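Here the structure is laid out as structure tokens; the discussion comes afterwards.
Yeah, one chain of the complex is gone here, protein chain that is, but the others are all in their spots.
In order of appearance the chains are A and B, and numbering begins at 1 in each one.
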Amino acid sequence: MRTASLVVLVAILLPLGLGQFWAYQLGVYALYATAAVGLGLCWGQGGFLPLGQALFFGLAAYLSGLAFIALRGVPAIAMVVMPFIAIVSGVLAYAIGFVVFRRPGESGAYFSMITLALSLLAFQIATSWNSVTGGFNGLKGIPGLPGLDDISDVYYVSVAALLAVLALAGWLFNAPIGVLWRALAQNERRLQLFGYDTNQLKSVAFGVSGLMAGIGGVIYAPQQAIVTPQVVGFGLSADLVIWVAVGGRRSLLGPVVGTLLVGSLTSQLRDSLPFWEVLMAVFFIAIVLAFPQGVAGLAEPLARLLRGQRVRPPILAAKNPTDKPPTRLTLDGVGVRIGEVTILDRLSLDFDQAGIFCVIGPNGAGKTSMFNVVSGELATASGRIGLGETCVNGLAPHRVTRLGVGRKLQIPSVFPGLTIADNLAIALWSGRAARLQLLDPRLRRWTSPVLEELKGRYSFLVSDARKAAELSHGEQQILELAMALLTEPRILLLDEPCAGLSPDETSAVIDLIRWAARRLGGATIVIEHDMSLVKELAELVYVLHNGTLLAKGSVAAVQADPAVRAVYVGGEK
Amino acid sequence: MDPLIVTQAINVLYAVSTLAVLALGLAVIFGLLGVLNIAHGEFVMIGAYCAYLIQSWEWPYLVALPLALAICGVIGWAVEWIMIRPLYRRPFDTLVATWGLSLLLRKIAEGIFGLGFRSVAIPLPGTVDFLGTEYPIYRLVLIAISLALVAGLVIWYGSSRTGSRIRAMVSNPELAQAQGISVRQLAAGTFVAGTCLAGLGGVMIAPLAPVQPFMGLDYVLRAFFVLIVGGLGSVLGLFSGAAVIGGFDSVISAATTTTDGYFAVLVLAILFLWLRPRGIIAHS
Partner (left out) sequence: MSACLAFENLTGGYGSTTIVRDLSGAAATGEVLCVLGRNGVGKSTLLKLLFGYLPCRAGRVLLHGKPVDGLDPAARRRLGMTFCPQERPVFDDLSVRDNLTLMRINRHLSPFRSYFARFPILERRLTQQAGTLSGGEKKILSFVRGLAEDQPVVLLDEPSEGVQWENILHMDACIAAKKAAGAAFIVVEQNLAFAERIADRYLVVDQGRAILEGTRSTIDRERVLAYMHV
């Protein structure tokens, strides 16, 4: 709150200090800054970079201009239409994101290229569609906002819009959805395995950025009285990226600082310093390669001072909707191929009771692949995977997770840039938080009985401010295990939960797994290499070899099995 | 045959073959190294400006070629060393890094030559009677060079030792290192080859395109669309992509306007991204 009040105060007093000319300039750049804030949201929070953001700003500007011209006699009605136009920009952005992010695999680069192409196309359309847009010379003679004639009014209206956008952005950054966006940028696969539809999350972020740019655009038209194709094309899109990068893409105010500072300076210095723009380009490269915090990063200590610490009481989490009885995992003749290679070969497994089961086998036997195919990350070429009565073949990973499958990955996989508390919260929200609840900042204080138990066993989980990257390897293993347990899954898949742990940590984890198996009441399936751990944990052992089931039974039975021996020790034909 | 149809057919062939050459540099870098060089178009621009300079100094047009290759080679080598080296197989990160490069190159070109359009005179002017119609000689020469270049490169890549080593490095870098291939040098060389191919393309099309600092954007996007549609990692993919994009654009632009052609190509690319994300010829 302190930062916010300071910002508003500065915004109000600025024109008095700088005079009319600068107030006007800043007024225009404040509108560009609304688009910059949205861009910062996508790039700094969500980790994807739209290269054609001017499309939404300019589209809103053109529509607003047309509305004001058409409703020339009744500008009040045009003002009512304005927010709807901004929403149109937002919806368009969402739709584009929805289509492009569906691409399986890494879509970031493709998204950037497509948005670039769209901006160029919009420029071409704006330039050639003379009858509607006024062509290259632009849409002229747009009536102004009623009752605002003074130049400083331009400033105040723009800044009000910017502050509104900043308030929206600030709220979202703090809300659970902001945490999810940051998590997405750090480890998208892991977020999907917690049941979140990451494509949806990215599309929403892009949609919000479109809305923000739209807010700036709808005001731009009546203020400037003219809308030219420049406002929808590559030049502005590229400038926005530079301003956001230089200002600092990860912070809330960074894009604003970048736009107001760099943008207005550039327009002044462009003619007097011929190689100013070359300098800016070098600066941009340096920032992207070495200083992602940008200018705003310099103010980080000050920001920390203003933020202050307030500890608030925890809130009990909502009940888990997948709180259904434990279920049965079956693999029926499952085959998986990647190119020419057979990864799983008619694998049939049936986990129909509660308990802890260990899966062992030589390298390349298909153990982790079996987990991946259950999670929905690998496609089946044949066979069926069932969770109870439901067939889960071909479901996206986040949907499989929502049906109650929890997973701990082979290499400890958490969200390194987020605090421990946020990491745990992401697991807690999974399956419990309704979509709209993700906008409620109170959810960051959620807790649950399982979380309290875990905090009791592991004191480091209580420390809220440490980032997960600061944890030791063993602590990261335990954190990821804790997160898997927090989702209270019906089937728990653990991939080498004790790898790299000290003997003390290992026995603590064994204890934890036993407790969790009892508490969750379903099947806990553990991949392990270490036979001493298998002996301690397993009620039943499954031996995989060459992608199929080789043997199944108690530890003693498996050890005595000659087929298993042949695989592990080899022998003559 | 109706001369109009022949002209259209050769136009399409021209569009497809030049597009294949212009996309080649990006295909090499993106398909083999997993690097998205968004400054690819700027290397084409460098080639075009080299042609302009050579012509303004009244030297033979062919001298533009070694000049363009030298400049693109040096810049490519420096860029690989400074920016790309830690970022192989990371298309998004390389895109962001090279976006700054493209900005820098554009601004330098703007600083030296200004924003205006420069024109380069066609080195082989005039038309010739070809298959019953009058067709510009230079375009026919370009078609021949493009096809020869792509065919030659493909044959070289498939049968030469260096080509085999590149293929080895791309498919199994650990084993390549084990056998003594200096993966770093080979990857750098491949990157530079990509930038040089772009420069070569620029020299070729300079007489037929408006030469200005922003010309590169169009080429990098088209090359990218060719790769989306055709699929990465195979020459057949490159050709099918060029054929589809070039053909579509050519036909629609001739029927209506260039804007419509551009729009159609964009819609096509988005459709492919949505429905067949690995392209026509998906590489396993």
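What we mean here is this: contacts are C-beta pairs under 8 Å (C-beta built on N, C-alpha and C of every residue); 3 or more make two chains touch, one makes a residue touch a chain.
What you are looking at is a predicted structure, and each value in this text was computed from that prediction instead of being measured.
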Quick one: jot down which shown chains the absent chain touches.
A, B
Using the definition of touch stated at the top, determine which of A:399, A:514, A:529 or A:552 touches the missing chain.
A:529
Decide which residue listed in B:56, B:127, B:179 or B:256 touches the omitted chain of the complex.
B:179
Full-complex contact with the absent chain, from A:235, A:292, A:362 or A:521
A:362
Hidden partner sits against chain B at residues 161, 164-165, 167-168, 171-172, 174-183
Missing-partner contacts on chain A, residue numbers:
340, 360-364, 411, 472-473, 476, 496, 499-500, 529-531, 534, 543, 558-559, 564-565, 568-573
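FYI, only the chains that are shown with their structure count from here on.
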Counting only Cα atoms for the centres, state how far chain A is from chain B in Å.
34
Of chain B, residues touching chain A in the complex:
36, 38, 82-83, 91-92, 95-97, 99-101, 103-104, 107-108, 110-111, 214, 217-218, 221, 224-225, 228, 257, 259, 262-263, 266, 269-270, 273-274, 277, 284
Can you list the residues on chain A that touch chain B in the complex?
48-49, 51, 99-100, 102-106, 108-110, 112-114, 116-118, 120-121, 124-125, 128, 234, 238, 241-242, 274-275, 277-278, 280-282, 284-285, 288-289, 339-340
